[in-house]
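Missing here is one protein chain; the remaining ones are kept as they sit in the complex.
Let's look at chain A:
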Amino acid sequence: MRKLVIMMSFLLCSLQILAQDKTVTGKVTDEKDGSPLAGVSVTVKGTTVGTSTGTDGSFRLTVPASARILVFTFVNFAAQEVSIGNRSEFAVKLASEDKALSEVVVVGYGTVRKKDLTGSVVTIGGDKVKDLPVQSFDQALSGRAAGVSITIPNGVVNNPPVIRIRGVNSISLSSFPLVVVDGIPSFSGDVGNGNAANNPLGDINPTDIESIEVLKDAAAAAIYGSRASAGVLIITTKKGKQGRARVSYDAWVGFTKPYNLIPVLNGREYETIKNEGLTNAGTPPNGTTRGFYPYIGPDGNPVDTKWYDVIYRTGTSQNHNVSVSGANEKTNYYFSAGYTKQEGMIRQNDFTRLNATMNLDHKVNNRITIGGKFQYANTNNTGVNSGSVPGGAFATSGIARLGFNLMPNVPVYLNNGAYNINTVSNTIGQGGNLTALQFTNPQVLLDLNRFSSTSDRIISNVYGNVKIIDGLSFRTTFGIDNLNVVNKTFQNALHGDGVSNGGSAFNNLQTFRRWNWTNVLNYVKSFGNHNLTALVGNEQQYTSSDGWGANRQGVTDPFYNEFQGGFNTIVPFANFLSENYLVSFFGRVNYDYDKKYLLSINGRRDGYSAFAPENKYGNFWGASAGWVVSEEEFFKNSDISNVLSNLKLRGSYGVVGNNQGINDFAFWSFFSSGLYGSNPSLFFSQAGNRNLKWETSQKTDIGLELGFLKNRLNVEATYYINNVDNLILAEPQAPSRGIPGNSILTNVGSMSNKGFEFTINANVIQKQGFSWNTSFNITTLKNEVTALAAGNADIQPATSGLERPSMIRVGQSIGSFYVVRSGGVNPANGQRIFYYRDGTAVQYNHAAPVASRWTLVSSGAVAPRVADQANDGIIMGPALPKWTGGWDNTIRYNGFDLNMLFFFSGGNYVYNGTKAGLRDMRSWNNSTEVLNRWTKAGDVTTIPRIVFGDNISNGSGIVMSENVEKGDFLKMRSLTLGYSLPKTVTEKIGINNFRFYAQILNAFTLTKYTGYDPEISSNGNGNGNPSVDRNSVPQARSFNVGVNIGL
């Protein structure tokens, strides 16, 4: 991209030479070390007369007599203006410019200097995501940039993170940003099989990434029009840099394990608690038909199984990457190959990626440049039924639950060596217990079941750039993104989910193909102090998805665990066929006057196939303006400029759209085929809506940028408002209407996100051999749902289809919790107290007859009705953090470097549904806190009197305030200590650089949250049900050591 700028500066220089000119000569050097600078642009201010320096830094230029000022510009160096006067010989020293301001920022279909930027864009350097023990680059972005909230849902390997740019921007469509990789919108989401998570962004090797630009406001993002509502992430992969070929080798090895596991009862405690529950229920253990009793292990002692140890492990990982890159005047190349194998903290949960990337640009002649890239990855994800991906929270064999809910007084293996399983109930074996148990033995599942999701991915593009006349160029880019995913599942016939089908294998192939053709005409021209950049373009994108597969059932021999083995039955599975097409016309004009007054306008017209013919097209636009006050003469002349080196005001407004996540045939009403016995059937399967149109988002952004002390301290403050209108809402239909899925996509809702973003970057210390750079950012968010469907009916999105703690209600932040208030445990009788909405206190006694379990606390009389969410729910919110941010510190001392990244978030609540499960009084194991249960009148405790079978008092059967907790936390996301060998040593051994480092990911979390971790999302990227913690595994902590070697 820097080359592009150089090229553009060339374009600015025409070859006009007038008579009666004079010739000036000189040399440009680096202020720092006096080394000559080659390629520095030298122009006469206000004209197009110019040249560039040669390899020795010298230049020679014939200038018109009227020329007064020479301008020297060079990438990464501050521009310098030198008055010509009578001189003809110049010795110019350029100072390296503050990086943050000189940087070129990639925006849609082009680049712009950060200085000239009027939109809200933040750049995250590729060095921030490389070398981290993550599977995909997006996992490494937490806390990196204001306005960008990244939540790692849990410790499942390659589970897509939750990414929110300036809040939640949709309800029924996607709030995940558009991810554009080298100009081609990438696939995102989860293409795994529901057990092995598979984030398509994990196909991109983080080491290959040069930079990640986040486009946040309409001015920046509207050029992506229809897809920009949730922001845009632009990924630029590395290119060769001028100079000789560089070879780099980067590698790390490490290990990973869970942290903050919640202690659970041991075998004896378990028996005590459960038997007490039976007694309190009026059905005491009797030694014949009910009761909980120990199983005596081979050592003659009662067993005490630590199920956490059965399912979790210390996984080991390694990562290697080799790249070769370089460039000369004509050609620029980057080639890399990577291999990573990462074992997760859950047994069987592994990630392997093999990838190769090739980038090539070649300047054919002065007019034509061609280039392209080829990126291939083979990614293999294996997993278990973790119960920790969206939809899986209540799986009977979800391994996270098994870890804490399985009975500790039964063994993994019986004394005879066989698996401890009960084949009658398909549950864990009873051991010595008489009362029926639930859940399955994870050892069998880990040993015999297999889940994998394997991707083959090619992302490739070719482009040609033609300079038509000076300032006018045309670029055409054709790219493809082909993703083939093979998902395989085998579930054994002996135990667990595979039993009901006699053992079954599911194989399916999913093919996602996309091509994108973009044509852009770009015009760059300066007239005196007027600088103009304009572009117009056309983009077409076609995407098809095609899936087929089958499920073979009834395995004929336990030997088989592959689809191609012996089975009785085969049924279709995961078949789909779909396509969509987007055609767009867009344009942008950037104008500035003397780099002081900046103006940018862009517009886009998009047509999308999923909308009815009369509603296919939408128009989107953005406009922005900036005023660089510090460039004004009055400012430069004032004393304040000594301290305040940069002052820029900017603002933008625009309307962008959203179609991301909409069903490809959303407007159609249709009937699908099925079977009734062996006869074919047709049934009403989708109530379409021809009036469906683009969801739109009005984005306002007002920013202030300040640079102090020659920009050693930079501060950026932004206020943003996103008003999302015409929200495409799966409008809930009264079930009595019988509409398929009980919803119809309709443009009915609206929602707003507003808040402040505040970023400080500072070079606190910058001395020879010692520096401290710090970067702090914080973003506030106030989300409010402002309209829903007719009547503003509430929407309660489910967690895994069963529990509905979340609420979408007008006037509230999306996904706030809707709970029945709990008044704690009544010290008089140990019953949990709940409040009706009118404040009446009622209590629940599971030991009482059905009709009299609910009584009034005041009188003990039978309550008129149960307490429940529908009648008694109140809002507890928000579930979305009110503030999130990060603090990044890099300290360098001689060869040492220390980096600390803190990530914080808070002001919100988290629904700790896992806590309900940990206190459930069925035969499930409990957290050790239940030892503090109420036992006698006067006991003050949070744990009610234990009654066997009670799933109300703990909150399994009722969403209550007791299980909603504050989610504030501060996490040390990463801590890295590195050491680079000094130049003297590296030169001796003939290499460029050698660095080694040690690193901890998720070093610690400070929080009052009582679950595993408040950074959690059991519902993944669900818009309406964030911050739900339901039976998920915890976060992983990783330690690794690595090297970076440059040859």
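The criterion applied here is as follows: a residue touches a chain if its C-beta (ideal position, glycine included) is under 8 Å from a C-beta of that chain, and two chains touch if they have at least 3 such contacts; residues count from 1.
The rule is simple: contacts and distances are computed from a predicted model.
Colleague: Report the protein name recorded by UniProt for the chain absent from the figure; options are "Polynucleotide kinase-phosphatase", "RagB/SusD family nutrient uptake outer membrane protein", "ABC transporter permease" or "Aspartyl/glutamyl-tRNA(Asn/Gln) amidotransferase subunit C".
Modeller: In UniProt, the chain excluded from the picture bears the name "RagB/SusD family nutrient uptake outer membrane protein".
Colleague: Of A:672, A:894 or A:932, which one is in contact with the hidden chain?
Modeller: A:672
Colleague: From the list A:376, A:585 or A:979, pick the residue that touches the absent chain.
Modeller: The one listed residue touching the chain not shown is A:585.
Colleague: Which residue from A:273, A:952, A:1001 or A:1033 sits in contact with the chain not drawn here?
Modeller: In the complete complex, the chain left out is touched by residue A:952.
Colleague: Which residue among A:681, A:894, A:932 or A:992 touches the omitted chain?
Modeller: Within the whole complex, the residue contacting the unshown chain is A:681.
Colleague: Out of A:607, A:661, A:823 or A:1046, point to the residue that touches the absent chain in the complete complex.
Modeller: Residue touching the absent chain, from the options given: A:607.
Colleague: Which residues does chain A use to touch the chain missing from this display?
Modeller: 281-283, 367, 394, 396, 422-427, 436, 438, 466, 468-469, 474, 476, 493, 499-502, 517, 519, 521, 536-538, 540, 542, 553-554, 569, 571-572, 575-581, 583, 585, 607-609, 613, 616, 664-665, 668-687, 689, 731-740, 742, 744, 746, 790-791, 793-796, 802, 804, 849-851, 853, 864-866, 868-871, 922-923, 948-949, 951-952, 956-958
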